[in-house]
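Here the complex is missing a single protein chain, while all its other protein chains stay put.
Every chain is named by a letter (A and B) in the order it is written, and numbering of its residues begins at 1.
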Amino acid sequence: MTSIDWNVLTLDADDLLHRLFLICRSITGDGLRRTLNLLREITNFQLHEVPSGTVCYDWTVPDEWNVRDAYVADSTGRRVIDFQQNNLHLVNYSIPFEGTLTYYELAPHLHTLPDLPTAIPYRTTYYNRAWGFCMTNEQFQKLDKKEKHHVVVDTTLAPGALTYGETILPGSSGKEFLISTYVCHPSLANDNLSGVVLWTLLLRELSGRTLRHSYRFVIAPETIGALAYIAGNEQAVRALTGGMVATTVAGPGRFGYKRTFRGDSIVDRSVRLTFRELGLEFTEYPFDVNGSDERQYSTPGLRVPVGTICKDKYYEYPYYHTSLDNLEFVSAANLVETLKIYTLAIEKLEQNCTYRSLNPIGEPMLGKRDLYPKMGGAVKQKVADSSGHGERRYAVDAGNIIFGNELDAIRWVLFYADGQTSLLDVAERIGLPMSQLYEAAEKLSAGGLLEVVG
Amino acid sequence: MTSIDWNVLTLDADDLLHRLFLICRSITGDGLRRTLNLLREITNFQLHEVPSGTVCYDWTVPDEWNVRDAYVADSTGRRVIDFQQNNLHLVNYSIPFEGTLTYYELAPHLHTLPDLPTAIPYRTTYYNRAWGFCMTNEQFQKLDKKEKHHVVVDTTLAPGALTYGETILPGSSGKEFLISTYVCHPSLANDNLSGVVLWTLLLRELSGRTLRHSYRFVIAPETIGALAYIAGNEQAVRALTGGMVATTVAGPGRFGYKRTFRGDSIVDRSVRLTFRELGLEFTEYPFDVNGSDERQYSTPGLRVPVGTICKDKYYEYPYYHTSLDNLEFVSAANLVETLKIYTLAIEKLEQNCTYRSLNPIGEPMLGKRDLYPKMGGAVKQKVADSSGHGERRYAVDAGNIIFGNELDAIRWVLFYADGQTSLLDVAERIGLPMSQLYEAAEKLSAGGLLEVVG
Partner (left out) sequence: MTSIDWNVLTLDADDLLHRLFLICRSITGDGLRRTLNLLREITNFQLHEVPSGTVCYDWTVPDEWNVRDAYVADSTGRRVIDFQQNNLHLVNYSIPFEGTLTYYELAPHLHTLPDLPTAIPYRTTYYNRAWGFCMTNEQFQKLDKKEKHHVVVDTTLAPGALTYGETILPGSSGKEFLISTYVCHPSLANDNLSGVVLWTLLLRELSGRTLRHSYRFVIAPETIGALAYIAGNEQAVRALTGGMVATTVAGPGRFGYKRTFRGDSIVDRSVRLTFRELGLEFTEYPFDVNGSDERQYSTPGLRVPVGTICKDKYYEYPYYHTSLDNLEFVSAANLVETLKIYTLAIEKLEQNCTYRSLNPIGEPMLGKRDLYPKMGGAVKQKVADSSGHGERRYAVDAGNIIFGNELDAIRWVLFYADGQTSLLDVAERIGLPMSQLYEAAEKLSAGGLLEVVG
């Protein structure tokens, strides 16, 4: 791995989490724009605006939604539910409304979670013209049933645009991967401010590298944003080799991996090998039609295998889609642990070269290239292992000691240099670290014994 | 499943078992004809007569065999072995004989089972001109060795015909399946009067339905009957997609499934999924070259994958091919339980459609079709599951609640609507009941989102 200062990254992640958390985002609107512009201070990508009314396959971009204020006040004017306190209080995409209602008129517009009585649920009504408020069940229990409440939903729903961000890091291999996240959720930390921050830091990190593959970074509102993006880039999306959707990456729980629909794509295999080489436990989730934007990229007409590495996967933790998914629940340190796994998995994609031997019949003579011990007879000998331990050896060829693992890596790379077997195949079968195989392959290529064919 | 009155079926099965049990059947002859004609009172199929001497590949239809009487009497005229008491006493296809024999002349013609001393074995000599009697070992022990016995085998072996029955229920898919059974066994209940009755009731049931596939129902003597049938229908048999041989379906023991020679044919998979969805334990037997008429249909020149669902499979129960395999051993209730599995497995074949999405890029918008909850944010949320339980909800969209399983079924069917993946594939992978997937697919087809392609 290119040397990365993970401590600096953790500070950056923490800073971003705090600067972005309170913004009220939605699938359109100024909160979304403000968030994307703030991220562009960290790393470079382009913004696109898709006008309301644009048809995206079976869907249409809705009117743009913005909120000035929203509350429910009692007869004394005291706000018993207040959007200013927590933007989750307002059902996202609520239509404008003002009126004074009895308890029984108000109640059908209220959402609580009796099973988690201190949490405000997150609810949306993007495509159904309605308004509503969310509150803790404890708040709800205290409502005075005899009181008349004044309700103000001071929102606008008007033609505007849906905003998304995109950039492409170009590589030379002709293969392209998607790195995507969704940015429509308001004050919810693990789902999915954490994914937004990881996406940004990963983009910044990879922007500084010379890459073999191309990476298409997309940040958009969930579902409709992904559909708008696909509609505008259909050929390119269809040509993607694979991808990842970054979401729920900073919780205190287990690492998880939601497979692509193929289950054995290059993305799946790179992620699995990364966890295996790190010796990290993780839960592997089968592909599911529920989930995030992999749902769109995996549809029959596209079939791009897209996976997700998580820490505390969405659906699995009880605070999911509630106000308890906040900055106390996640941590920048967790986020950066997950970022490391994304980075290492991408490095496996990068190192996954296929070689052809330029000396295909018989082994090359390694000895004349100083890649074999000068004194024969001790390789794999138990009582004198290949590091020289166990045998009394003297200075003669100490400068040329080649250790067992390195010799094994060289031999396996040569053995599999058939122009068809990639280093990921080799690493999976042999169990040597992929980076060691890559180093061996590069050394052999430099020595004229191999050529890269893919 | 189309609504079936299983109680009525059980009464019908019981009635048939009792009316047919005592008839002396063989691979030719009037007992066979009488049985088939009696079944034709229950449901409709055609009779065919294949003349003695007809060459069927390596075999030849033998002379027709009929029995008037057969016994062994002692010197007082008392019948110590009597065909009239149980038709198993006479070795099936015994040639005519009359004579008075010493014990030592008689004994080589007698068959008993010392390990099951109260049972008369079932023995045949179709192609070896001989005569013989079967008896319990207890009877055998009582024979007086000094006595001379008078033996009468009053049978006829003369040019005639082999009789079989057949009908085809036509479907529209172009695929055809075989439903076969063998009808040559005399008074033996599980093997195979039970299969004969099941075959008849299954034919009657399917005759009333609109079918997607065609079903070729064949009832014939074992081996030579199947060969005669194949010889007359070779092209049609070779074109069969698969089939089932109904045999030993009403015993008290375990459900069993003898795999087709492929082991993973559409027949195998439908049967396995049926047992799995019912939560029923069963023993799966590998394909074996011993068995029933699947032996003929599976030969290299035909290779039709034919399986068998049993209850107390032949070979496995000790009463197999003995007089203890009688009406006390089997029950009509058992028979109908197995019939239900045959019926359900066939329904899986019927529902195993393949769909193509008419909106292949991106998910269709389910909300505008009332196939998605109006209020977003709660799908898969643990503290507010998709049935609404756990969240305080009010009447607003109660009319539009779509339950989790149904939404899952819809999404999986859409995901797999690639024109190649059948509903059986989907059900096996996902674990949702195939009938629920089928209902979802039909709803989506009706809504213009899918088309059937296979």
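The criterion applied here is as follows: contacts are C-beta pairs under 8 Å (C-beta built on N, C-alpha and C of every residue); 3 or more make two chains touch, one makes a residue touch a chain.
Keep in mind it's a predicted model, so treat the numbers as computed, not measured.
Annotation: of B:123, B:150, B:204 or B:443, B:123 touches the absent chain (contact as defined above). Subunit B meets the missing chain through residues 56-59, 91-92, 107-108, 110-116, 119, 121-128, 130, 132, 137, 140, 223, 226-227, 230-231, 234, 261, 289-290, 295-296, 298-303, 314-318, 320-322. For subunit A, the list of residues touching the undisplayed chain reads 356-357, 359-365, 367-368, 374-384, 390-397, 408, 411-412, 414-419.
Heads up, the rule we're going with is that only the chains that are shown with their structure count from here on.
Rounded to whole angstrom units, the spacing between the C-alpha centres of subunit A and subunit B is 53.
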